[in-house]
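Only a single protein chain was left out; the remaining protein chains are all shown in position.
When the chains are written out, they are named A, B and C in that same order, and each has its own residue count from 1.
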Amino acid sequence: MEPFFRKLLAMDRRWIFLCLGVAVIFPTFFKLNLPGLKASPNVQAVYDLVENMPEGSKVLVSFDFDPASKPELAPQATAVLRHLFRKKHKVVAMGLWVTGVTMAKDIVSRTAAEANAKYGEDYVYLGWKPGNFAVIENMAADIHNCFPKDNDGKETASLPMMKGIRKLSEFDLVVSLAAGSPGIDTWIAYGSDKYHFKMTGGTTAVNVASMAQYVQAGQMTGLIGAMRGAAEYEMLINQKGDAAAGMDAISLGHYLIVALVVLGNVAYFVTRGSKGGA
Amino acid sequence: MEIVGAWIAVGLTLFMFSFLYKDNPFYKVGENLYVGITIGYFVIQLWYKTWIDKVWDVLTGQAHDRFVILIPVLIGALLLTRFVPKIAWMSRWAFAFVIGYGAGLAIPATLTTSVVIQAQATAKPLVTMPDRSPGAAKATENAKAAYDKAKEGAAKEDEKIRAARYRYEQSRSVSEYTFLTAYRDFTTIVIFVGVFCVLFYFFFSIEHRGPVRAFSRVGILFLMIYFGASYGNTVMGRLSLLYGRVLDLKDYSRQMYGFATPVILVLMIAVLAALHVKNKGKDEGHAA
Amino acid sequence: MVFLKRQLPLLICFVIGTVTALQYYVPTNFSAEMSEGLSNWYIIVSMFAALLGFVSVGMVHTKKIQRQEPGWAYSTLVILGFLAMVIVGFVSGGKETTPDGRPSSYGWLYNCTLVPLQATMFAILGFYVASAAFRSFRAKSFDAGVLLATAVIVLLGNVPFTNQVWAGWLGIHDVAGVKIEMTDIVSWLIGTPNAAARRGVTFGVALGAIATSLKIIFGIERAYLGGGD
Partner (left out) sequence: MIRAVAIVLLTAAAASAQGLEGFEVFDRPGDAGGTVIAAWKGVPGGDAGVEYVVSVAPAAGGEWAEVARFASTLHRKVEAPAVFGYAESNERENYCPVDGLLPAKGAPGLAKGHSLETRVRVEAFRGGVRVALSEGSASARPNWWAPQKANVLVFALLFGAGTFWLIARARRNPDVFVRRIPGLDAMEEAIGRATEMGRPIVYLNGLNGMDSISTIASVSILGQVSRRVASYDSQVLVPCYDPVVLSVSQEVLREGYTAAGRPDKFREHDAWFITQEQFSYVAAVDGLMLRERPAACFYMGYYYAESLLLAETGGSTGAIQIAGTDSVTQLPFFIATCDYTLIGEELYAASAYLSREPLQLGSLRSQDFGKIVIVAVLVLGGLVAMTGAVWFKHLFTVAS
């Protein structure tokens, strides 16, 4: 056994790359449709929140991510926006990450078009401003002043929907879809804990563990975690999207990695006794 | 235009992926382009979204106090004196503004969000007293009735019945001290103990001996659970990103994009193989 | 001169810092207007701060090209990428789409260069995570064992199919109303011991950040001024 494991450990890592590549690519050609997806309590909480707000509530969606986390957060954004438009809420979208501006615009206009939402009346896309927390601080004072024009250069004050929205605290809900900082933690510290509005959001898998404390302390309601959270949300709104389609590939990848961890440790313990390092 | 775009996108994606083989010229091309393109994109955003609409429009507008906007512009310009060694010290005024503002805003915000509220959320009653009011008893009774009704006639417990049972257990745990109540108290206690012990682990003013050592040991275990959860989730994140790229590559390998993916892939492999043959025997490492 | 170089920055920092911090406790309209004004200034100054970074990157690469240092050809790509983006940006007037809703040349270049480059950069890590899982993640000590065990539970629990086996086929749902499906176990791990540990870390980090901010405002911590006189 031992020589085998020794050989295994010395194997070129590019073989592992190949295995993972196959595990991820395979399900994109042959759909497995693995069952078992269930909404976790945190995703359910976000869904309930949006579902139970009265029609026409004012919602701010902040795109705090860039193309690097697109596969995780874009499906979340799409699902949440579809839900918001379906419930006829008034959506104001913006972002704190500069390289996400164009991508966010694309997602917003695509979901709005699906729901026949009208620009300026049902939704607005304000774009981006530099300054992270200062943007939140500035919006708390006056959104029209912070964003004198929307992303396409139209006067913000001239958009009918924005007439009734001047301050951050006037929003019924703020959703931050964040891949890091500035993101949910910034919105909580400089926004909701200070100016008191309802806060929820979604984040990448890497950050889920760090955001749990805010959910536990009630500083935000619910949390959509990663692509799986997006798939759960898609299931709740009954409209499958990119995340649901990706779960198969991700699942195989997960099992492969668990197997690798176990195999690696077995090899480690078997070969450890005898002399000679890796 | 769309086909050209697809070819560029596929090319750049594969350039970046070639890093898996090793650091090579393709990857370097991708990486350096990335730096330039990001800066270019950023500059355009700054020009239109900040300079034009927050500075230029104000200056050319009608407001009587419009020239006040020149103050932050001046502060910003001072930052750039960094590049002129003789007057570089003037950039300190601007840094003082930026850092002072950030620090001033951070003190109360951090204290509120990360200390006061977090402490409040941890200091909860560790044992819940059952609610003996008639209202709670009534709620439990109703939930029980609903559960009984749901399971009537059903041979096996399905999703619906289970939901009714959960609701019943839920209200029973409020009016009586049940296993579920105990579980919730346990959760509160775990959070309490976890925070307590982790704080002890990060305590540097006393030697870790005796009970302090025990607490800090437990603290480490909690930290390891945190890091384990974080690791598990990170894997999911990275795999999602990989899947995203694979999906795009697959999309671009269709005929309507001129089979961009397979063609470029084959070309790249050929070039890398050629380079490999050419460099054989030479030292491939490079430090600086 | 010494006043201008050393004391004045500390004074500016002190005044701006205290005013901003006190604004949190003073709700009056004067304070609110001040906060609005300062945050607006900060946004504009941030623009120049970003520029500062760009200029220094630009200088590094132009220097490389001028001196024809090894790899200088790659540096021309930085300049090229920058120019391409800026030119199409100005041509499109900074708009991502044309009035008829199609992507403008600026939006097009973004979609076919920036998006794949940035996304792939982090997708590569998926492969390294896999190889590290095999080659480096060892239960070398009890602590590392706990880390690995948690990681494996989270990894398995994050796959919906595990729950199908667990709850759907094995029929494990709950114990007297306490849900123990795979999803719930992962949620509990993340929402309870993980949140507790994270909170313990947060306390320390937050206190450190507050102490640093206080030291900066009161001019004890001067590292940001840089060296020299």
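One rule holds in what follows: a residue touches a chain if its C-beta (ideal position, glycine included) is under 8 Å from a C-beta of that chain, and two chains touch if they have at least 3 such contacts.
Everything numeric in this text was worked out from a predicted model, so none of it was measured.
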item: Chains shown that the absent chain touches, full complex; value: A, B, C
item: Option from C:95, C:135 or C:179 whose C-beta touches the chain left out; value: C:135
item: Hidden-chain contact residue, picked from the options B:37, B:58, B:96 or B:111; value: B:111
item: Omitted-chain contact residue, chosen from B:122, B:171 or B:261; value: B:122
item: Touching residues on subunit A - with respect to the absent chain; value: 193, 196, 206-207, 210, 277-278
item: Residue ranges of subunit B at the interface with the undisplayed chain; value: 19, 22-23, 27-28, 31-32, 35, 107-108, 111-112, 115-117, 119-120, 122-127, 129, 192, 195-196, 199-200, 202-208, 223-224, 227-228, 230-231, 234, 285-288
item: Touching residues (missing chain, whole complex) on subunit C; value: 21, 24-32, 57, 60, 121-122, 124-125, 128-129, 131-132, 135-138, 140, 143-144, 147-148, 151, 198, 201, 203-205, 207-208, 210-212, 214-215, 218, 220-221, 223-224
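Here is the rule we go by: only the chains that are shown with their structure count from here on.
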item: Chain whose Cα centroid lies at the greatest distance from that of subunit C; value: A
item: For subunit A paired with subunit C, centre-to-centre distance based on mean C-alpha positions, whole Å; value: 14
item: Inter-centroid spacing, subunit B versus subunit A (mean Cα positions, whole Å); value: 9
item: Residues of subunit C whose C-beta touches two or more other chains; value: 24, 40, 42-43, 46-47, 49-50, 93-94, 106, 110-111, 114-116, 118-119, 121-122, 126-127, 129, 133, 148, 151-152, 155, 158, 190, 192, 194-195, 198-199, 202
item: Subunit B, residues touching no fewer than two other chains; value: 20, 38, 41-42, 45-46, 48-50, 54, 101-102, 105, 109-110, 114, 118, 121, 191, 226, 229-230, 233-236, 239, 241-242, 244-245
item: Subunit C-touching residues of subunit A, taken from the complex the two chains share; value: 9, 13, 16-17, 19-21, 24, 34-38, 40-42, 66-71, 99, 101-103, 105-106, 109, 129-132, 134-135, 137-138, 141-142, 145-146, 151-153, 194, 208-210, 212-213, 215-216, 228, 231, 247, 250-251, 253-258, 260-265, 268, 278
item: In the complex, subunit C residues that touch subunit A; value: 24, 32-33, 35-36, 39-40, 42-43, 46-47, 49-50, 93-97, 101, 106-107, 110-111, 114-116, 118-119, 121-122, 126-127, 129-131, 133-139, 148, 151-152, 155-156, 158-165, 167-168, 181, 183-184, 186-187, 190-192, 194-195, 198-199, 202
item: Residue numbers on subunit B that touch subunit C, as the complex places them; value: 1, 4-6, 8-10, 12-13, 16-17, 19-20, 28-52, 54-55, 69, 71-73, 75-77, 79-80, 82-83, 89, 92-111, 114-115, 118-119, 121-122, 162, 165-166, 168-170, 172-173, 178-180, 183, 187, 190-199, 201-202, 219-236, 238-239, 241-242, 244-245, 248, 288
